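In this view, the complex is presented without one of its protein chains, the others remaining in place.
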Amino acid sequence: MGRINDVGGMQGFPSIAREDDEPAFHADWEAHVFAINRALLARGLYNLDEFRDAIERMSPQDYLAASYYERWLHGVTTLLVEKGVLAAGDLVDVAHDHG
Amino acid sequence: MSDHHDSPDATISARVRTIESRLEQLGLLDPRELDQAMAAFLSHASVGNGARVVARAWVDEGFRKRLLEDANAALPELGLSMSGGIRDQRLKVVPNTDSEHNVIVCTLCSCYPVALLGPSPTWYKSESYRSRVVREPRAVLHDFGYDVDPRMHITVWDANAETRYMVLPQRPADSAGLGEDELAQLVSRDGMIGVAPV
Partner (left out) sequence: MQPGISWMSRTTMADELRPGDVVETPRTDPPHHTRVPRYARGATGTVVDFEGEHPLPDNRARGIATAPESVYTVRFAGDQLFDGTDHDIVLSMWRSYLTKKADDE
């Protein structure tokens, strides 16, 4: 697919960076996103394929700029809004600019 | 938690808290459920599991055979399984040999045998790794400090479906006489991904 996640064979990415003994989560919020997604999947609010699809629909710029769990957060929030569970207004608590 | 209120992390953190409390209000999330999910993930899924599988395969030819034929059926012999994830996954263990080296990737997202290796490292999920290892695995392995013999054939396993792959590294030549626990200590996560020899 011509989607940004489909990077197999794509050239020009930076050299692979490694972090020794990295933790599973680099911030608390990452662990929360992980657990929220698990819970919503278990509840059947959406399925894994819908979740991947929601991430893949990020714009290329947003996808590449986002960290792994930022992508998960995007996927979760996209689906929550699309499924009518949350309104877009529910998501904005503090002002932020994400380009 | 950051104390710089306009830092990106603090912003995201606040956003996640907002969503979480809204979902709790709606009865879609139970805070205890979240704690349980996190604890289960971190405690059950660990690289020690994969290392035990490898060590057992090194000392027990029958187990090795069963593992290569039907890994899901063999795991319970060690009290292990691939469950605990979102869906039960099929495990395929791919053995390194004198002529064949294996390396795993998920080019489309981040599929990884978490139950046996623990949470995946950021580099495994990076575009840099995912893009490059299918095109030039030898160069990637070289960057990891592992120069695969030019006569060895390489297979790259791209986990794009329900199967999760794990490499069975070759037993080091100088490991004779070591017990199973000591052998497990020799096995690294990187070896079970295929970016290191063991």
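Brief remarks on what is shown
Labels A and B are assigned to the chains in the order they are written; within every chain, residues are numbered from 1.
Here is the rule we go by: a contact is a pair of C-beta atoms (placed from the backbone, for glycine too) under 8 Å apart; a residue touches a chain by one contact, two chains touch by 3 or more.
Quick caveat: nothing in here was measured; it's all calculated off a predicted structure.
Contact with the omitted chain, checked across B:16, B:80, B:93 or B:108, is made by B:108. The omitted chain makes contact with just one of the residues B:18, B:36 or B:72: B:72. Of the residues in subunit B, those that touch the hidden partner chain are 70, 72-73, 90, 92, 107-108, 134-138, 153-163. Residue positions on subunit A in contact with the hidden chain: 1-3, 6, 8-9, 47, 49-50, 52-53, 56, in rising order.
The definition used in the following text is that only the chains that are shown with their structure count from here on.
On subunit B, the positions that touch subunit A within their shared complex are 1, 9, 11-20, 22-23, 26, 28-30, 33-35, 37-38, 41-42, 86-87, 105, 107-110, 118-119, 121-123, 125-132, 134-135, 140, 143-144, 158.
Residues 5-11, 13-19, 22, 24, 27-29, 31-36, 38-43, 45, 48, 52, 55, 64, 68, 70, 73, 76-77, 80, 85-86, 90-91, 93-94, 96 of subunit A are the ones that touch subunit B when the two sit in their complex.
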